[in-house]
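Here is the structure we will look at.
The complex appears here without one of its protein chains, the remainder shown in place.
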């Protein structure tokens, strides 16, 4: 029994230690998901297909053309299909819903606030994201700040990459979601 | 003393175990609050009573009528009274402040980013929320991503239900906040 106690002491000590880790440690995700979402911006002529629309713009800009100066000041609202692969026409497993805000005058950066609403045989629940997106950088990390359903109370990091884009109308993002708190 | 140690070993083992729980466990909240908030949307004629206003809209829409296509693209800013019961005229215990974004073209869904600013004899502090709100669903879960004051560092899930609505002007939400991280 004493041996067991010593072992438990040791194990609990390890667990307790890992709860206060040092800097720059390499953590292993408790869950990982890779998904794609597809954004088609309304440009005045594609109302049937568009999945997002510019709804705010700085003085002098309008709502069918992204603003000059790297779109600074545009807010777009979106409801984009999520797919398991990079094909826009694959069966969607959910919707990416929220907004992005172009927030720089001298390069392309956006601020993102959105949710993945997943409803497939594999996943049922929502994942909530916010963060800064310097869109010209190859991969960008944002925060997964919470979740519901299968993702109850989860936290983690989402790494975003622009997988494809066409003019100012279509872009596709690859999102690699690594959860580090899974409950 | 050894017995105490064994007991402590066992207890700490239990605590350590519960920090890495399996999927779909039923968690018990460490704190719970049920509150109501009341939103009166400005429609061009109710300036004195309105607690929210449409401030962004897609091309062709205006700021006194919610947009067609399920209000897609409207952003509303609000400062709504919070009450303990479902009566708009009860003494407010705080304000719900932030925005909602209608983000779907073929049904009613919104994306929420807001805070509860509570200032009553019972509660002093703020609670911060984000998440997807499919408004036609009976109850919807969003994330409680942080808090301050009495809700310092709290996290949890808020379950939202539409308790009442009148035309496109008034709606009342019941919010059942369950905290699972309380500090």
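For this structure, a couple of remarks:
Per-chain numbering from 1; labels A and B assigned in written order.
By definition in this document, a contact is a pair of C-beta atoms (placed from the backbone, for glycine too) under 8 Å apart; a residue touches a chain by one contact, two chains touch by 3 or more.
What you are looking at is a predicted structure, and each value in this text was computed from that prediction instead of being measured.
Between the chain not shown and the residues A:74, A:97, A:115 or A:148, the one that touches is A:74. Interface note for the absent chain: among A:119, A:143 or A:162, the touching residue is A:143. Within the set B:64, B:86, B:107 or B:120, the residue that contacts the chain not displayed is B:64. Summarising the interface, chain B meets the missing chain with residues 1-2, 4-5, 8-9, 11-12, 15-16, 19, 42, 44, 53-56, 62-64, 75, 77-79, 95, 97-99, 113-115, 117, 126, 128, 130, 145-150, 152-153, 183.
Think of the hidden chain as still there; on chain A it touches residues 2, 5-6, 9-10, 12-13, 16, 19, 21, 23, 25, 27, 55-59, 72-75, 101-105, 109, 111, 113, 130-132, 134, 141-145, 155-157, 180-181.
Quick note on the criterion: only the chains that are shown with their structure count from here on.
The distance from the centre of chain A to the centre of chain B, with each centre set as the mean of the Cα atoms, comes to 21 Å.
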